[in-house]
Every structure is written in structure tokens, then in C-alpha cells.
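Right, one structure below, let's go through it.
Every protein chain but one is kept in place in this view of the complex.
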Amino acid sequence: MHRNQFSPGSTPDASGLACEFSALRSLTEALVAPLSDADATIQSMPDASPAKWHLAHTTWFWETFLLREHAPGYTLHNDRWPFLFNSYYEAEGARIARGARGLLSRPSLEEIFEWRAVVDAAMAPLLADPAHADLIALGIAHEQQHIELLLTDIKHALFQNPLGPAMWDARSSPPALTTAAMGWHQHPGGIAMVGHEGAGFAFDNEGPRHRVLLQPFALADRLVTNGEWDAFISDGGYAKPRLWLADGWAWVQSEHIRAPLYWGEDGTHFTHRGWQQRDPHAPVTHISYYEADAFATWAGARLPTEFEWEVIAAAHDPALGNQLDRASPPLPSGSPGLFGDCWQFTRSAYLPYPGFRVPDGAVGEYNGKFMSGQVVLRGASCATVRGHSRASYRNFFYPHQRWQFTGLRLAKDLIQ
Amino acid sequence: MHRNQFSPGSTPDASGLACEFSALRSLTEALVAPLSDADATIQSMPDASPAKWHLAHTTWFWETFLLREHAPGYTLHNDRWPFLFNSYYEAEGARIARGARGLLSRPSLEEIFEWRAVVDAAMAPLLADPAHADLIALGIAHEQQHIELLLTDIKHALFQNPLGPAMWDARSSPPALTTAAMGWHQHPGGIAMVGHEGAGFAFDNEGPRHRVLLQPFALADRLVTNGEWDAFISDGGYAKPRLWLADGWAWVQSEHIRAPLYWGEDGTHFTHRGWQQRDPHAPVTHISYYEADAFATWAGARLPTEFEWEVIAAAHDPALGNQLDRASPPLPSGSPGLFGDCWQFTRSAYLPYPGFRVPDGAVGEYNGKFMSGQVVLRGASCATVRGHSRASYRNFFYPHQRWQFTGLRLAKDLIQ
Amino acid sequence: MHRNQFSPGSTPDASGLACEFSALRSLTEALVAPLSDADATIQSMPDASPAKWHLAHTTWFWETFLLREHAPGYTLHNDRWPFLFNSYYEAEGARIARGARGLLSRPSLEEIFEWRAVVDAAMAPLLADPAHADLIALGIAHEQQHIELLLTDIKHALFQNPLGPAMWDARSSPPALTTAAMGWHQHPGGIAMVGHEGAGFAFDNEGPRHRVLLQPFALADRLVTNGEWDAFISDGGYAKPRLWLADGWAWVQSEHIRAPLYWGEDGTHFTHRGWQQRDPHAPVTHISYYEADAFATWAGARLPTEFEWEVIAAAHDPALGNQLDRASPPLPSGSPGLFGDCWQFTRSAYLPYPGFRVPDGAVGEYNGKFMSGQVVLRGASCATVRGHSRASYRNFFYPHQRWQFTGLRLAKDLIQ
Partner (left out) sequence: MHRNQFSPGSTPDASGLACEFSALRSLTEALVAPLSDADATIQSMPDASPAKWHLAHTTWFWETFLLREHAPGYTLHNDRWPFLFNSYYEAEGARIARGARGLLSRPSLEEIFEWRAVVDAAMAPLLADPAHADLIALGIAHEQQHIELLLTDIKHALFQNPLGPAMWDARSSPPALTTAAMGWHQHPGGIAMVGHEGAGFAFDNEGPRHRVLLQPFALADRLVTNGEWDAFISDGGYAKPRLWLADGWAWVQSEHIRAPLYWGEDGTHFTHRGWQQRDPHAPVTHISYYEADAFATWAGARLPTEFEWEVIAAAHDPALGNQLDRASPPLPSGSPGLFGDCWQFTRSAYLPYPGFRVPDGAVGEYNGKFMSGQVVLRGASCATVRGHSRASYRNFFYPHQRWQFTGLRLAKDLIQ
């Protein structure tokens, strides 16, 4: 699992969970169907993991926390694999270095699929038991997270290949959209409630629900587009130090950054469907926090706080909610949003909410695994599994990272 | 200058400024009196600068922004020195790499002192002119900051020498204090005002003054001591991953951190007076944000936010204010607080306040020079010049940095 | 090709070449038969290449230098692949960074086999043409070299996997040998002839044949064994700086070297057949030049020069020749020498012979591709293809490299 954990207040429905479990496990496998054993083995950078590793790690989670603990008589499918597929659970023992995951040509992709089948079969009785519902809901959310990471990691891996291999076939583009003038959701400021509460699964970092004080502000009603980013570049955006945070400017210079990740020559960008023309009306993606901040400064705006974003998202459900919906399904074919919407940077550092408590136990080991220096992203991307999104959901990355589907929604102060 | 700038609302008194200017320039030179040309030349790491460089850079500031702009007929003392002693003002042209400052054996310390005298003499007419009062107040604050950096940088440089040279003579220790039981300043939460306002100098990053919402909390009435830190170490604090932020734990392991910076064997630590016995009742210093956070977790507490700190500091002036006062004067001898109080970590990321605007112009270039990933420290240290402290003052460093006099004041939630 | 080139004086027999070509191409494919697509894709360090890359690169050689130049009407199988599979021939255009070869999940292993089949078929008419005999002999030697590299590179890759996967099945060990007392081939010194001359293929770096002056010396009649290396370790060999070259000692300390590469706990080592017990009577392998030199110093001996080795090898053909013969065939199963003999370090820096001239043209680009700082190894290893060995053969690596089958034969001065 990436880093979040479930909220103990959630009470999922057991029969629904069994159905959801089955659908999710199938989705995971459908998504990797185009990958060869070799595709699924390579690792392009330490931040990313091989697709095979994601398939195995999610399975390790079910085996470790459900089957080993709660399925009488279950024996580990292979007792040397936990060393390979544990991510960072200290309580679960040693594990290989993160950067060495790409050298695991064995076990093969086929062996991992066999393991998945064994685990799925063994899980059946537990899925019906309400005593495990919380843990199963957590495992589902965990695997949903890894689906998104799998998709972004394999995109990064294929991008390294000079042949520019496509994971899925190209298809006829949707008719070109036009970019609407940017509208603004205005908010008068004041005390607001944020954070998750009530029924339904949420990660622990989404709570406790608490009051925050907002200044009067406005949040854009759409994302910044590729075309707008082209204008930023044309205006010398990457060459003007005053637009950038000091560490952002250092990053631009040391890494020779001149455009979003995956942008190529002549208006192209690399996608799961290989090299394609960029749509100037589509949201820009694969930018870092540094780039998002510089663009906002250039545009005379700023990044929203995570609470400004959440308050608008919760209130403007019809508008924003639809966007989330459209963005969600990362299906292997036909999804109109696959190159669509994205996680949106906020200016908020990733910190625990007031009153947050670290739960005990192995699964809960990472509820308090906060880091310094990461920023919160809100929303969801075209690679997020449908149903995994919430207005209170908090994603977080380091400011230089941009291999996720990351984009930008502007905010500004209102005169008080 | 380090990074902050003046608040336009301040209205310093011109005749007071002339007096303050003179006293400060003398203080700077008195502090470096024990240093040889070689002492003042060396640079122990890119984060630190040579003492000579600080002496020159502050002088460059006066020459560049006051004399060159406002003193008719003034010609640069040496027109090749700005390349050496500009820190990062892009508008002021190119400059040598930060890490190469320690190779500047020329100009000599004596030549820098001559330059200082020339500039001080040329400044006299300007000091009396109210039109320059704001800029002069800024220059004074700038030089005050560099005095603190000079003191912490030279300490770090001398520490590298296996001979452990002392900058000042050792002296008889004050009678050993006892550590009082930790008391707590309680606060019921609610809306509070923070940030600078009104007369008196402040940096731009201390405003605009604005409302914040506080949760009920308590702030410790004293700092964590060396003795308490010994207990943390004895309890295996540096060996328990669950106490640490994830990136803090990675830092502890890769850097083999086992104690605060400057701690030696057998209860000693390195000081400006050479190697000395640590006082278990004195505040712990030279810890990183990672260490501060881990200690707080170990102690069942947490770090305060910067606003919790400020609200208590403003309200408890008699208590906290005295501490600041005691800590302030970094005199070359006799100061009882020299190894005393310290900057205190908060959990707040360093971000601009709502409504903050970046000023125009060369001096104002860095008002908006915010970085990501830095945390706010509040208070002042034994190396802070008397008069440079304010309840609204915001210092900031990266979470791994600890060569400043950095310490820890605990906070905790109150049950709502 | 690794780095060597053919000697223009060689005159191979065309019909023999066709037979040799066919056998070699089959051997290459038989050796990789146990590898999956993923096994053949991964790259464990920049020094090593993926097995798939070796299969493709050798095929690229035939296509580029034979088919493209001399087969009328031949069109490249895929015109984007040369970018991937050129090694370093500047005249043949750009190529991907060496360290990025392990990210090429595409083309697949199957596609490479198809390419091999197409190229093999197209080669048939050229094999019969004596005009191409020299170039074909060179291509054969080239592919022979890559077979050895493929075997050592895949061993290194599988070694990274904590599961310790075996490429071939374990088999019953041969009966344990005993270690004979070390005998010495004595030589009185004087003028000797070294280097290749006459019929038969050789690389350019083996000539011109020339005179050298030898001091009286003796060369051991067998290799240093694992058991003898155990004694070196037991005697603190890795902890005594006086035994080591200065840069060797720095390497031991920075890399924490304590034993040959692939040595495990409890007398084991990693092999193509997985983790096995070491035979104390077998030659030690996978040592660096630094280790070889330190052992020789410890043993009161020294490394031979390359000419001492060659003169003895040429003279003692019955004895040494048999060893070479036994070492040669790297068959996928059943080879008694697979864990047997090894390349032997000399103290000679790798330099061109007197009168050496760099040939013109693309294939000849690398005849003069000498490097500084490499040392010559003589002999052949258990992974060397039968027929690729010669007394005049010069192999060469950097002093820290040890993933080849590298071992040690001692020499000593005779009193004059």
C-alpha cells in the first residue's frame, strides 16, 4: 500500500464488498493484459515500481493481513516472496531495496497470476464475514491506489524506450473541444468544516473532521489547458526566475526542464497509446508543483489551499462531481477521460489534521507515516479507479514529482 | 541578505537609525575580532559562508542599495567585488557559486575592514536623511541576520578542525540550574489575529496581519533540555522508526545520526569556547526538524503550529519576552545566554500569508522568494542580535538543517 | 563487438566458416533457452548488458556489416533497431545510453529470435563467398565474445534476485579433487617472440609479433584455489593495507569487499546453477585485479607479465593447452569445466604492441580503441567458446571489475 489507511468509522457492506473485490481484482488484471513478462518486470526509476510488483504487492497484502491472520489453515503460497513484495511495513520484516525491484525477472508474470488466483479463491469465505469488512474495504482502497500507480509507472517505463511502444492501440480522437473562458467559484470566507465524517470508507488522513477559517477566495471552474501552457512557454515561462520558487528555479536549471513531462516535439506527447498529438483544449498534465506554482504566478493567480478546494468541491457537486466521474474509469479501452482530468496541486503542505492519532498495529503502522516537504493534491485523475474519489481525499507528492497525472486549477484572493 | 525584506508600513526614526547603524557595524567587527584571516576565509559546507564573506556581503548591501543609488559621486570601492559578494540578487548580476566562497583568500580580511570603513564613512550623510530610513532599517535588519549566520557558520567551521579551536576563551560556568517541571500555557482555541502590524520594522513575510482559527491547545512554558534529550537517546529514540517521519528516518539512517550536532563523547559538546561539558538543565540545541518531531512523538506531544506559538508569545510577554531578552545579545564575552535559548521548530510549512504581494524592484526581489519544503521556526537564539526579535518573526530552514541554534518547545491538543 | 578486431593476415576457409557460423548461431540460442523474456531483458549494472541485447547486437553486426553492405536487395529488418543495438560504433550513428539497455522490454525476445532467423537465412549466400571470409571470421569471433559476456552478465543479473534463481539445473558434483602442490614452470629469461603471426584468425591487438626481453622467472603450473583463498581471508588478507595497491585498498574500504564476488555464507557461492557449495580444490574465480595482486603479495609471489604467461603457454602446450581445452565449452549442460578455469590476471597494462597501426573504416574503427588503466588477462574461462582461445589472446578489464570468470596464476622472479 502506498501510505494511507482506513478510517475506523467506516462500515462497508459485506456482500457489496465481495462483489467489489471480484470486480477490482479482474480490473487489475484486465489493465495489464497488454503487457509482456518483460514489460511487467522493468523499473524506470526508484519512484516507480514494475507492473508485476504492483500485481504481487497487492496480492501480498491480502495474503498477509487477511489470509495469514484470519483464514484457518492457510499457508503462504511461497514463503520467500514476502521479502520481495512487502513495500515498507517495518513490522512485516525486511524487504529488498526499492530501486532493485526492476531486477526481479523471477517470479514470472504467469506465476504472479497463479498466486493471484490462489489468493482470490482463498479469500472467498472471508469476504462474506462482516468481521473483516473494514480490513477488506481497506484492501480494496489499497489495490485501487496501486492500479493508478501501476498505470503511471508503466507509462513512465514505456516512455524510456526509444521505440515509443504503445500499451493500447491508438484510436480516433474525440472531436476537438474548445476551451471555455475561465469562470470562478467565489467564496466569501469564514469558518468551514473539512475532512471526512460519517459512513463510507475513507483513509485516516482525511480526518478528524474539523473547522477551518477561510479567507474570501475564488476557485477556477476548470483546469489549465495544454494550450494555455503553450502560451506560458512561449512567453518564456521557463526562463524567468522571478516566476519560480527558489527551489523550483534550482530544479528547472539542474534538470533542464523546458516543458511538462512526456511533451515531445511538434505538439506531441507520450501516452499509453504511444506518441500522439496534444489536444490544446485538454487539461495540462504531468507538471510538478514547481511548474504549477510558477504558472499560477505568471497568470496573476495562486494555487488553492486544500481546504478551499474541498469546500468548493463539496458545495459544487453537480459541476465538479461530474468532472470527477468522467475522469475516473481507467478502462483498457474506450474511456473518454483516459487522457483527461488530473490531480490538482494545492499550496498546502501535507500535515496531519488536528486531533489525528496514529492507530496501533501492523496495518495501522503507516497512518502516521507522514513526511515533511510533500504537498497535498486534490481531485482524481483519469487513472483513478471509479469510486476511489472523495471531496475529502488527500493525495500527496514531493514538489518535483510529475509522473502522476498532475495538473492545475487556479485560485485567487477576493478583496476583503 | 538571507531572504526577508522590510515591511513598507514601518517608519523608523532617522537619528535613532544612525546610532543603531553605528552600533551594529561596530558589533559585527567586535564579534570577528578573534578570527584570523584564515579563520575568516574557510567554508565548511555550501550552507555556510566564510566570516569574511558575511563581512563583505553586508557591506556590499550598503554600497549597492544605498551608496551607489543615493550618494552623489560615490564610486565603487572595487568594481570586481560585487561578483564575489552578491548573494543571490538576480537583478544585481552574476555571482560566484555558493560553494566556492571558501576559496576566496583574496581580498584579505584587512582589505574588507578597509572597505567597511570607507562605506561607513560614506554612509554618514545618508543616515540623517529620512527619505532613506526604510531602506536603512532594512539594511540593519539584514546585517543583524548575517551576524547570526556568521556566528553559526564560524562555529561549524571551527568544529571541523580536530584541534577543536575556541573562538572565545572558556569562562567559569554559571551555577548549575535545575530543570523545572514542565508547565503549560493553555489556550481555548478560536479566532486569533497573527502577523505584524503597526509601527516598527518587520519583514514582509510577517504580514499581512490576518485571522487564524486555533484548536484548543497547550504550549510548554520552557524548552526541552539536554538532560531530557539524554533520556530520549537512552530510550533508543534514534533507533525506533515509529517515532520518526518517513523522511526523517531515512535521514537518520543515511547520515548515521545518533545525537544533536556538536555533541561529543562523555557529556561534552562543541561551542564557540571550544569543547565544554553540556549542562543537562540547558535547552537542547542544534537539532533538526526531524529530531524535534521525533522527540515530540516520543514525549506524547507534538510540535506547535507557528500561530499557536505566536499567540502565546504575544500574550505571555512577561514570561516569554524575558526569555527572548536573555537570549539576545551575542556579545564576544560575558553573555549568560550565549549557550542559552534557541529557535523553536513549528510544524508549519513556510508559506506566504493570505493577501501577501511580492513588491517590485531589486531590493524587493526576494520578498516572494519562497521555497517549498521549509518549516517555520519561531523565537530567537543566543546568537540573535538584541532588538531583532519579534513575536511575529518567522525564521525558516529545511528539515535536515541543524547548524543554527535550533531547539524545541512542546505543544499538545486540549480535549475539545 | 566488445573491442577487438581481426588480423588482416588471417585466411579462413569459406566452407568451414559456413559450418562454424551455423553451429555458433545455434549455440548462442541454445544457451539462452532457459531464459524468459523478462530474464533476458534485465540489466544489473551498466557494465553488463541484457541477454536479449547480446542476441540482438550480434545479429545487428551481421546485418550491418555483411547484409547491408554485401547482400543485394537486403532491407533492414527494422530500421529503428540499430539505434538500440549498436554498441559504440561512432561511424554507425547514435545509440541509446549503455545504462538504459535494461529498459528495453520491446522488442521482445521472440521478436529478436525472428530477426535472428531472418538474418541467418539471408547470410547463407554470403557464407559461401571467399571474398567475405575475413569479415565472417571476425563476426564469428565477435559473437563468441558476446556469448561469454552473455553468460557472465546473466549470472550477475540472476545473482541480484534474493531468490537466487538457477539458470540450469543443479547436478551431482564431480568427485572432489585434491589440490596438488604448486609446481613451477621455470624460464631462464632472454629474448622471446610474442604476438600472433601466420594463418588462423586473431584480433589485431595480438600483433604485430615482436621480440620482448624476459627476466628469469617462474610461472605456477596451476591456478590458486578456493581453499587457498580461504586461507588468505582467514589470515586477515582483506584487513592488511600493506598487502594492497593503494587504489586497491581504497576500493576494499569503500566497497566493503571481504571475499570474491558471488561468495556466500557457509562455504557457498552463486553459480549458473544457483547457490552451491564451493569446491576448495577448484580455482578461485570472480576476483578483481586488486585482489589478485594482494593475494600474490601475501603469498610472497607476484602476478606474471602477459609475455611471461604467453611464452610459457606457447611452450608448455601439452600441459597448459589441455587446461584451455577443458575450460572451453560453455555448454548448457554437462560441461565439466563450467565452474572450472578462468582468465588470469597479468600485471601488464593494456597497450598496443610496437608497430601497431589502426586500420581504416567502420569495422576497423575500434582496433585502436585502447583505454588507459586496464590490465591484460590471459587464458580463457569456462565461459569461453571452444576455439576462441589462443596463447596470444589478450583480454582486458579495469582493475576493479570481477564479474567475469577471473582468477590467478602466480609468478615469481628467479635469482639472476
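Letters A, B and C mark the chains as written, and numbering starts fresh at 1 in each.
The criterion applied here is as follows: contacts are C-beta pairs under 8 Å (C-beta built on N, C-alpha and C of every residue); 3 or more make two chains touch, one makes a residue touch a chain.
Only a predicted model underlies this, so the values are computations on that prediction, with no experimental measurement involved.
K.L.:
The chain left out touches which of the shown chains?
P.N.:
B, C
K.L.:
Kindly state which of the options C:L31, C:C342 or C:V375 is in contact with the chain not pictured.
P.N.:
Looking across C:L31, C:C342 or C:V375, the contact with the absent chain belongs to C:V375.
K.L.:
Please identify, in ascending order, the residues of chain C that touch the omitted chain?
P.N.:
88, 90, 191, 210-213, 215, 241-242, 245-248, 289-290, 293, 297, 347-349, 351, 354-355, 365, 368-373, 375, 399, 413, 416
K.L.:
Quickly run down the residues of chain B that touch the omitted chain.
P.N.:
Within chain B, the residues that touch the unshown chain are 36-42, 44, 80, 83-84, 96, 100, 102-109, 157-158, 160-163, 165.
Throughout what follows, only the chains that are shown with their structure count from here on.
K.L.:
What graph shape do the protein chains here make by touch: line, ring, star, complete or other?
P.N.:
The chain contacts form an open line.
K.L.:
Starting from the Cα centroid of chain C, hunt down the chain whose centroid lies farthest away.
P.N.:
Result for max centroid distance from chain C is chain B.
K.L.:
Could you tell me which chain's Cα centre is nearest to the average position of every protein Cα atom shown?
P.N.:
Taking the mean of all protein C-alpha atoms as reference, the closest chain is A.
K.L.:
Please work out the Cα centroid separation of chain B and chain C, and write it as a whole number of Å.
P.N.:
Each chain's C-alpha centroid was found; their separation is 60 Å.
K.L.:
What is the distance, in whole Å, between the centres of chain A and chain C, each centre taken as the mean of its C-alpha atoms?
P.N.:
It comes to 47 Å between the two C-alpha centres.
K.L.:
Measuring centre to centre with CA averages, how many angstrom lie between chain A and chain B?
P.N.:
Going by mean C-alpha positions, chain A sits 38 Å from chain B.
K.L.:
Would you mind listing the residues of chain A that make contact with two or more other chains?
P.N.:
none
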